Every structure is written in C-alpha cells, then in structure tokens.
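What you see is the complex with one protein chain gone and the rest in place.
Chains here go by letter, A and B, matching the order in which they are written, and residues are numbered from 1 within each.
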Amino acid sequence: MKGQAALPYWLAGPGVLLALAFVAIPLVLTFGLSFSPFSDQTGIGEGFTLSNYGQIVSDDYFHEIFLRTIGLAAAVTVVSLLIGVPEAYVLSRLKPTMRAISLVIVLGPLLISVIVRTLGWTILLGNDGVINNALMAIGIISQPLRLMYSFTGMVIGLVHVLVPFMVLSVWTSLQKLDPATEQAAASLGAGSSTILWRIVLPQVLPGMLSGGLIVFAMSASAFATPAIIGGRRLKIVPTAIYDEFLSYLNWPLGAALAFILLVFVLAVSLGANRYIERRFRQVFQ
Amino acid sequence: MAFLELHDLGKTYGDHVAVENFTLSIDKGEFVCLLGPSGCGKSTTLQMVAGFVSPTAGRIVLDGQDITNVQPNRRGLGVVFQSYALFPHMTVADNVAFGLQMRKVPKAECQAKVEEALALVQLSALARRYPKELSGGQRQRVALARAIVVKPPVLLLDEPMGALDALLRDEMQIELRELQKRIGITTIMVTHDQAEAMTLANRVVLMSNGRVQQIGAPFEMYEQPQGRFVSTFLGRANVFSGIGTSDGVTVSGRNLPSVAPGLEGAVDYIVRPEKLTFTNQDPLVGGTVKARVFLGHRWLYQVDTAIGMVELTEANLDLPSACEGDHVGLTWSADHVRVTAQGKAK
Partner (left out) sequence: MSHTPLILRLFHWLFMVFMLAPLVVVVLVSFTDKGYIAFPFDGASLRWYSAIWNATGFIDSFWLSLGLGIVSATAAVMFAVPAAMAIAWHRFAGREAVLGLLMSPLMIPAIVFGIALLRLFTHLGLSGSLWGLGAAHTVMVLPFVMRLVIAAATGYDHTLSQAATSLGASGWTVFRRIELPHLVPGIAGGWLIAFITSFDEVTMSLFVSSPGTTTLPVRMYNYIANTIDPLLASISSLLILVTLVLMIILDRAFGLDRILGGKA
C-alpha cells in the first residue's frame, strides 16, 4: 500500500466535496425549509414553526395518503415475493442458454426508461385497452374492469418495474447455495418438496428479505409510474410532494412530507438491513 | 569494503518488533539466503533493502552510497516477487522492456536487450505471449528476465519458488544457480525452505523472531549449529538438555562424550541422526525401536532410550539393520557432537 497518510484524502476529496455540495447541503436546506411558515397570500415566511408537521399529523387527507403509500408498498412487495422467488428458482434450473436469454428478459427492462414501460401499461390497462378488450372478447367480463387510475393498476405497473430486483436478489443467494446440500438431503431420504421447503428456502431467506426491502423502499418512493397510472385522484406521498412543490407552491409543507418519507425509507432499509445481518451472520459466513 | 552493507537494521510496528539488530555484509557476486520460519522478519528485511518498507533503525549502504532513504524506484535493484507480479495486460516482451523504458533506453537498444534477456532464460519463442498463457515455470523465468535486463547491482528474490510444484522447483533451483553464477550478480533470496537455501546459497542467514540466529556457509552451519533452533531448523537433530562438566556432558544421569574442553553448566547436547550407528559392543545408550520409516534413500529409526527418544538414520544399502520392537544399542563419536550453552538460542 501507499505510504503517504494524506493520499486517500486527496483522492476522495473531490468526490466528497461534490457530494457535500449537492447531497448534504441541499438536504439540510430542505430540512430547514420544512420548519418555515407558509401562507397562500405571502408565500414562504421567515421564522420557525412546527405547523407543517402538525398539519400532516392532524389532517385526514394526509393520513389517507400515507396509508395508501404503505399499502401500495406492501402490496407490491408481497406480489413481487410471490412471483419473483419462484421465477428465480426456475431460472437457476434452466439450461445455460435459456437462462442467459431469460435473465436478459427479466433484467433488461431495468435499463429501459420507466416512462416507456409505464406507457406500455397504460396501453394494456385502459378501459379500451388490450387486457379489457381481450377479456370481453373471450366473454369473461361484460363491463371493462377499471384498471387505469386504480390501486390494482398501480400495483401491476410497480411490480413490473421492481420485480427484477427481487429476482436478482434471490438469484444471487441461490447461486451461493451449494448444490451438494440438496444431494445430501436427497441421500438422507428427503423428497423434492421437502428439499425445497427445508433445505433451499431457508438458505435463500436472506435474499428474499433484502429483495423485499429494496422493493418496499423503492415502491414507497416511486413517482413516475404511480403518477401516470394512478392519476391525480389516487395520491401517494411522492405525488403529493410533487403537487405541493409544483402545483400549490407550498414548499414548506412539501419539504415536511419529503422528510417524513426520507426518514421512513432510510429507517426501513438501514434498520432492516442491520436486522438481517445480525440474524443471519452466524449462519451465512 | 563489502558491496552491500546492512548496518544494525531494525523495523518496529508500534510495539511489535519485526526485525532488530540486523547486520550483514555481502560481497559482490555473492548469493545470500535469508532463511527462517514465517514471521521471522526475513521478508521485512528484503522489503527494507528493496525500499518498500522504511527501516526504523540502521543504514543500508550499497557500493559505498547510503541508500537508506532513497525511493524504491530510484534504487535500481532487481526484484522477483513470490507471485511474480507480471503485468497481465502486457506481453512477455513488454514486461521485460518495462524497466528499460523507465530508464529511457532507445528503442533499438531496448529491443536487443530484451531479446538477449529472453534468450538467457530460454524464452525467446514466447516473447509475444501474455502472462496468463504461460506455465508457472515460464512465468518465473519472465519475472527473472524482467529483473535482470536492467543490469541491477543487486537481485532480490522473495520466495521465488513458492508457487512451483516440487519437481519443477528442483529444476528451477539448479537453473537459477547457474544463471546467477554466469552473470555474477549479487543476490539476496528469501525462503522458508532450508533445502532450497542450502542448495543455492554461498551463505545462509538463519532468522527467528526478528533476529539473526546464525550466519554461515551451508555446510559449516549444518555441522556446527549454534544452538537448538539452528540445529532443528536446518535438517534433523537429536537435542538433549544436559549439564556440562569438565570431562563430558551428563544427560539424564549418563555421561555422554564430547570434545574437551566442554562448556560448564546447563547445555544443549546436539548430535545429528546420520552420525549415530547401531552397535552390540559397549553402546552409549540402549533402547527399543519404536518406529522405522522408509525415506527412500535412508531409513529413519526412532529409538526409545533412557535419555529420551533418539532418532537415527541409516543409508538404504542392504536390508535394514533393525525391526520395530528390537532391542538395540546406539553409539556415536565425540567429534560429531555439538555442545551449546542453553538459553543462547534466542
């Protein structure tokens, strides 16, 4: 290693200054903003007030938005687990060529703009969209289902955006799995469902948990997909922040909402990460 | 005046002493091995000579010039690393040319020197290959060529055989020795393998716990080990604790022969297994053969005696002299015994 003790600071210095200027300082400024008073007539005022937080805590309008956000994140996480975990397992059992193609199909959309993907879902989900037309043509339904501007539609769109992270996370822990453990279980007389349940699943549990965390945190903070599919009516915290800033120009209230969201997301991901590490450290070294 | 002098060299990391009081003079063209178990400070010493570790005490003088504080890239020494450290993104020829380029050698001259160095290590045919396309032995030769092409005053080798398998190692040892003699380069090599050190070196520096235990030519060191550590690290030895008296050494109540005048007080009584013979007449000690092991060129016996377990080896000429369980007598000559004061082994 290099001798000079100051060298790493010189190397990291420019990056640190950049991140301080454009991450730390803006966050501190915004935190301060969330304590500024606001009135519709005079705009942002001077002074210190807790009224923005007070309004969020007391107003049913915001309660509904927060509950919907948590519900949306929970639903997206559960659906992603239900379809992402089996998919990762199937992937691990495919032949190499098939697996490579399937991996590109699963992970590739991550590189494609969220707007493009969401546009596809609006075409599929509309009242006159592909899904409704197909279902009515087969005769399963007589009235179009309300999928656009609905909670279900938001869940479908977000699952499509975020399920690759779940697959990736479980896939990574499946790759670490020693195939000999499955053979050992079989040699001891376990059937294939017992092997899956008692041997494979416990070993991929950390992957499921960290995948679930990523999906939960990202769906709670997603903006574009819920904004397009959910529309103005089904507001969640990120779309509410957008409206406070760019429609109502009530920046202090928007800043307060943003801080609650930030703390919530950081608490979920950091806190649960700690738990996962502690819980599984001894087992998975 | 010696070519390379290390004066009282020392290195401490906080409370930990890695090397202390290391003093050694090396003549031009000499091949010196630093030998010792891992953690004995031999690698740290080599790193101090190379300039990658700065000593906390002492001086390094090369050809009359103090280089203790000279940067490693200005010392001009040749170094061969245990991992060879070949640059993976350069061809064999580019690897060898690197040091010449650093010295701003003109292109044509550089090419000629690279060819000459590769011919010296018999790798001319592989000049366009990349390191990952070479075998272990070939990589080692490239590393050697890269180090010597710049005609360094001193060549430093850090466990150069460590990554080779046993058969190849013997072959490369002989090759390295011939090459070193041919170009007459002053060489310091670090190794933990005592056989390797004895094969290659003019002089061996045996180290343990950061200190020099003994410096000498391999034969002299083997025959006259100064203490328990040297005798057991360099080959096999029977070592007994005893009390020195005016007419011999007493071990477990028996008087054993040694060359007069002996040391007095607590001593180590050292005799090599190949110096012992079986005898029926007037044995020094007697005992039962506990184990007999075939080593190929020799037989090794472990004999349980009144002075402890004694090892004896015998050349594999005819049928072995004794079987396990046999009662045997052992004898040896006082000339083959070394007696050293106890506690001298640091």
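Going forward, a contact is a pair of C-beta atoms (placed from the backbone, for glycine too) under 8 Å apart; a residue touches a chain by one contact, two chains touch by 3 or more.
These figures come from a predicted structure and were not determined experimentally.
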Which chains here touch the chain that is missing from view? A, B
For the chain that's not shown, point to the residue among B:Cys40, B:Ile60, B:Leu77 or B:Ala201 touching it. B:Leu77
Can you tell me which of A:Asp40, A:Asp60, A:Asp128 or A:Asp178 touches the chain that was removed from the display? A:Asp128
Contact with the hidden chain (one of A:Met208, A:Ile228 or A:Ile276): A:Ile228
Identify the residues of subunit B touching the omitted chain, counting contacts across the whole complex. 50-52, 72-79, 81-83, 85-89, 98-99, 102-103, 146-147, 150
Take the complete complex as the reference. Which residues in subunit A touch the chain that isn't displayed? 1-2, 5, 7-12, 14-16, 18-27, 29-30, 33, 83, 86-87, 89-91, 93-95, 100, 102-124, 128-130, 133, 160, 164-165, 168-169, 171-172, 214, 217-218, 220-221, 223-224, 228, 238, 241-242, 245-246, 251, 254-255, 258-259, 261-262, 265-266, 269-270
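Rule of thumb we're sticking to: only the chains that are shown with their structure count from here on.
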Centroid of subunit A to centroid of subunit B, CA atoms only: how many Å? 61
